[in-house]
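Here it is, the structure, as structure tokens.
For this view, one protein chain was removed and the others were kept in their places.
On to chain A.
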Amino acid sequence: MTQSAVRPTPASPTPPGGHLLEVRDLHVEFRTHEGVARVINGVSYHLDAGETLAVLGESGSGKSVTAQAIMGILDTPPAHVRSGQILYRGRDLLTQSEEQRRQVRGKEIAMIFQDALSALNPVFPVGWQIGETLRQRQGMSKADARRRAVELMDLVKIPAAAKRLGDYPHQFSGGMRQRVMIAMALALDPKVLIADEPTTALDVTVQAQIMDLLADLRRDLDMAMILITHDLGVVAGVADRIAVMYAGRIVEHADVRSLYRSPAHPYTKGLLESIPRLDVRGQALSTIKGLPPNLMRIPSGCPFHPRCPYVQQVCVDVVPHDLVLGDGRTSACHFAQEVRDDSAR
């Protein structure tokens, strides 16, 4: 737990004035009747203006919970932030009052959800919903809010935006609904956009359109983006850096290029090897054996050791530190160097 306090920040140097958003050694647990689930165990990452960080991991790895902690929309109980800091422009959000945090939400940091249908209120037209935030937070008149809603819907490329203002969420297709959700999130012109699996619920073709849209918007509006996903393919074209999460920890953190070329953590390596490839024929697809750990009983030492092909006794006994590799990357593996050299070969 304490080792991460002196964790070096990988991949990019701290800009003057600090990072735009920085999560430091965050610990979150869910207290339930069955016991305490350690969902986040010392996550640290940062985001600078204008960049895209991809947070990658399978279900239950804690990637969405970290995002909800940043937004301050964790359901408490059962979730409790045990320790850590979330710094936005140098101020710790976790020590702020609910009212101060409310000011940050939407205006500074906004989030889009996986399932846009359930993230839109079914009883109000989409124009009303996009405009609601503007009327409430910026005191816009109904007519101004409506005009701005049309602009936002144009911005996210909803055809015939002005016509569809009065439509209800159920009258939109999946891709269009996700666009509405994005328009809502952009209403207050946030500096950071957190996209929580924005394309998981969509068709493959629509997925690409939404990812392109997000990348364009990020660039045009000069936002920083945290892209949460379990889909390595989605990440490649969009992200600058990738943080790979496993069992509530960041196991590897690197820029996209080096991570894809030579993963330095056995888990990342396993993930990359389990992507079906068009250019390799006649081979069984490799998989990562076993299941993600039960968060109430996280394995001793390295949480990945029961599934790891590189496992040694040290992995069972000792929690691996973040190992800093030459090019500013980190990997929480005792054998990071070997794994990277293996994958580079």
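As a working rule, contacts are C-beta pairs under 8 Å (C-beta built on N, C-alpha and C of every residue); 3 or more make two chains touch, one makes a residue touch a chain; residues count from 1.
Heads up, the rule we're going with is that contacts and distances are computed from a predicted model.
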Name check vs UniProt for the chain missing from the figure, options "ABC transporter permease", "NADH-quinone oxidoreductase subunit N", "Thioredoxin reductase" or "BatA domain-containing protein", returns "ABC transporter permease"
In the complete assembly, which of A:Ala54, A:Met71 or A:Met211 touches the absent chain?
A:Met71
Of A:Tyr88, A:Phe113 or A:Tyr310, which residue touches the hidden chain?
A:Phe113
Checked against the full complex, the residue among A:Leu26, A:Val65, A:Met140 or A:Met176 that touches the missing chain is A:Met176
Please identify, in ascending order, the residues of chain A that touch the omitted chain?
71, 73, 77, 102-107, 110-111, 113, 115, 118-125, 127-128, 131-133, 136-137, 142-143, 146, 150, 153-154, 157-168, 170-173, 175-176, 181, 184-185, 187-188, 209
